[in-house]
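Take this structure first; my questions come after.
Note that one protein chain is taken out, while the other chains of the complex remain in position.
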Amino acid sequence: MSDLSTTSTQSRPAAAGPDLRSRRADFPILATTNRHGKPLVYLDSAATSLKPQAVIDAADAYNREYSSNIHRGIYEIAERATTAYEGARASVAKLINAPEPAEIVFVRNATEAINLVAYSWGRRNIGRGDSIVLTEMEHHANLVPWQLLVQEKDGDLEFVPITDDGLLRLEVFEVLLHLKPKLVAFTHVSNMLGTVNPVREMTEMAHAAGALVLIDGAQAVPHMPVDVQELGVDFYVFSGHKMLAPTGSGALWARRELLEAMPPFMAGGDMIREVHLRRSDWNEIPWKFEAGTPDISAQIGMGAAAEYLMAIGLDAVRDHEHEMVAYALEVLRRDVPGIELYGPAADRRGGVVSFNLPGIHPHDVAQILDRSGICVRAGHHCTMPLHERFDLAASARASFNVYTIREEIDALATGLREVARIFDR
Amino acid sequence: MSDLSTTSTQSRPAAAGPDLRSRRADFPILATTNRHGKPLVYLDSAATSLKPQAVIDAADAYNREYSSNIHRGIYEIAERATTAYEGARASVAKLINAPEPAEIVFVRNATEAINLVAYSWGRRNIGRGDSIVLTEMEHHANLVPWQLLVQEKDGDLEFVPITDDGLLRLEVFEVLLHLKPKLVAFTHVSNMLGTVNPVREMTEMAHAAGALVLIDGAQAVPHMPVDVQELGVDFYVFSGHKMLAPTGSGALWARRELLEAMPPFMAGGDMIREVHLRRSDWNEIPWKFEAGTPDISAQIGMGAAAEYLMAIGLDAVRDHEHEMVAYALEVLRRDVPGIELYGPAADRRGGVVSFNLPGIHPHDVAQILDRSGICVRAGHHCTMPLHERFDLAASARASFNVYTIREEIDALATGLREVARIFDR
Amino acid sequence: MDDLYRDYILEHYRRPHNFGVLEAPTTSYEGSNPLCGDRITMMLGISDGVVREVAFTGRGCAISQASASLLTDEIKGKTVAEVEEMTPDDLLDLIGIDISPARLKCALLSLDTVAHALADDAAKQAEAQGQTQA
Partner (left out) sequence: MDDLYRDYILEHYRRPHNFGVLEAPTTSYEGSNPLCGDRITMMLGISDGVVREVAFTGRGCAISQASASLLTDEIKGKTVAEVEEMTPDDLLDLIGIDISPARLKCALLSLDTVAHALADDAAKQAEAQGQTQA
């Protein structure tokens, strides 16, 4: 398939080695074909990742062998469920080097995690005139909850602008910090530009100005080593379904003192210590924030996904995706005439490449690629203000994960030439 | 196993017929045994239900064949996922005879549904001095969110008391309605007493007094025909995991006008129409309330569970569970000396029987039953105030579902005699 | 090769009919599909209950633009009542290709925008009539 291997220039990626081949065999969906018999070329991992057999099996085993509620059952399968659920918490804590599993709150997704912080921490700590600093490249999940909060509390939002290359303008950030914001919240990796932001440096700046820092790690955790202690941040959120885990799983990490001081978000069973008709008090963290029956099977799956990623090694994951991105930027630029590529150079980005073909709407691009089994996203990728910033109505996006291979990027390039051909007829 | 079949008195239930036998074969977990090789006798369905193969397969197929994000993908597997997810919404709507699928909001569980209403409808509609009427038999999920709301808004909670038989005292309800509450919220079926409350009658009374009505259907939907239009209520909530579906699935139903007038609860992707840096507007219902990537696989499973239940027929489900409850009350009363049983007679209850053995803590009861593979719940079942009402520290609870058979109730009776024997030695 | 990008669709996309502005439209409306960034402004010149003139501008995908091109051809010369009766299925028949659920909004944006323009016009006339009667 790769008609490029002979012409490759300075970065000459090795063909997918035996490791990667056998890794692909872990993902049953990669053996499927589409309605035209074409194999799946899944380049939409930033939207949601594929699931390996180990994760599917972990969730399945719960349903088949020990389906029961957790924490309160004094019988064998309930104890097994509790152990598996709390074990998953420990695995997820390890994945991001959280100091203790109790600091991991399980949630449905990154969106819920941010809303939890906005409702619980935010409503208590943001008052009239207080400001929150975000950036122009935030996903709606890390923007709209803060809009609602400042509307309610009469606070302000400020935005770190970006360069045309898609990098945050730190000199403006510096100035915004003079406003003494209470919170700085930004994405670790942009889901449209791919930009990897300098979290540690910006966190130091924010802390020096007295702000807490929340990082949206939805596009970072599955793709690179993340160590919340080394980053020094205060809140870190991510989604399970983007890190090989089932939909319905996700996590908020925050420092113990913060979680302990925060009032509950949702209320109900399991998050309480004592309930009377007119007052109640709360359970310890993390359970204080996990009201009702959690998504036991999905979170067990998330634990399995964390173990799967750690077994590959997050450095290896990062290297692989870096190789894919470098290769994609090179091939697309060279082989797809007129393509517009957004975002910074390969060494400053995660596994995301957004682009447009001149004069062709990304919906049409995606639709034509679909015939060949190639899945890319088209639209605003939940970053409308960022698209406005670049004066784009929409863009197409290819995004990678541990199972992505060069041949898929080759297929994308071939597919894009076909799109151009159809529209040029 | 049933040493009772010859001595059975007035209600002589038929032995589990071929239908029920083959239905049990649908639940893979029922073929498992515990560490002592004893078959599973699962009597904790009120905590969470077992999952049939059809549900496991539905969730699995998503993970194996068309794992992708919904609503925005222009490629084959994303369209399949969107169709399956929205199809599940239609099935769930049909299960409770909702006028239209758009009135079904997918949530993690009943708890989230109630919190959604408390945050979104409640914070806008409950003000200083406004009252909300609940009952003494509410699950913490339908109590603590309202406590938080009235604490914030300086409103009041009032409680309908219950009789010693576990029935709501409607004459007191009548009086409480003179307070002109804004909302009346109560459980359709009590998860401790099993009481089936007269929803329709109470709703008429509440509406006549100008209150809206929210029903906690967590213990009703999987066990009997529920028709929200016939009941005439305003909000109806339930959990998927108690109705044979995966954990992580659940639904809020509310009338279109209510949902449209309510502000969003969580904010993020998918729930918006347009996002600018400082303001946004909202998507149509139900998506306005589904921020971020939903639990696609679990909700698809919930659709399959709804279809599974409808295929059995909810009247048949209700009859079966009624038979089990009548049998359990009869057998336990007759064969377990001194047992204390809580709640009303069989014809006013769902598939729940709570009890205590005199002088023996329910934890010890559950633990000893576990040896024989019998799973019952022990504790307060998230109804602390109700336990206080009966001056109980805790109770044990057996609860049933479509797969429960008389032999399991016989096993429970035998097990309880063994518990008593051990403690009497 | 599947149906969606037939030559005549692409032809309508490349050289849309009735693309442009009316000098003095009786009614106009800007419809948009924020999720994909499609935008269409429909301008109608109505007299004696008949759509005499129609033009549109906008940007968007091939489906939405071709749909607008085909629809404007179709409604020109029709009575307002006839246009109001057009259903999504009528428009889809006109387009003549299978539209997948994900693209329905693109295909139907033009009709939706026309419907809004007509509703605005009807409201204006009702108001005018109200004022005359008052």
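As written, the chains take the letters A, B and C, and residue 1 is the first residue of each chain.
Here is the rule we go by: a contact is a pair of C-beta atoms (placed from the backbone, for glycine too) under 8 Å apart; a residue touches a chain by one contact, two chains touch by 3 or more.
On a predicted model such as this, the values are computed, not experimentally measured, just so you know.
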Out of all the chains shown, which come into contact with the hidden one?
A, B
Which is it among B:V160, B:I368 or B:L412 that touches the chain not included here?
B:I368
Sole residue of A:T82, A:T187, A:Q219 or A:S395 that reaches the chain not shown, by the stated touch rule:
A:T82
Among A:P52, A:G73 or A:P264, which residue is in touch with the absent chain?
A:G73
Which residue, A:D57, A:E257 or A:E274, contacts the hidden chain when the whole complex is considered?
A:E274
Tell me, which residues in chain A touch the chain that this view leaves out?
72-74, 78-79, 82-83, 273-274
Which chain B residues touch the hidden chain?
360-364, 367-368, 371, 378-380, 384, 387, 392-394, 422-423, 425
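Convention: only the chains that are shown with their structure count from here on.
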Relative to chain C, which chain's C-alpha centre is the most remote?
B
Inter-chain centre distance, chain A versus chain C - centres from mean C-alpha coordinates, in Å:
39
Distance in whole angstrom between the CA centres of chain A and chain B is 33
Residue list for chain A, restricted to those that touch at least two other chains
363, 367, 378-379, 384
At least two other chains touched by the same residue of chain C: list those residues.
34-35, 100, 103
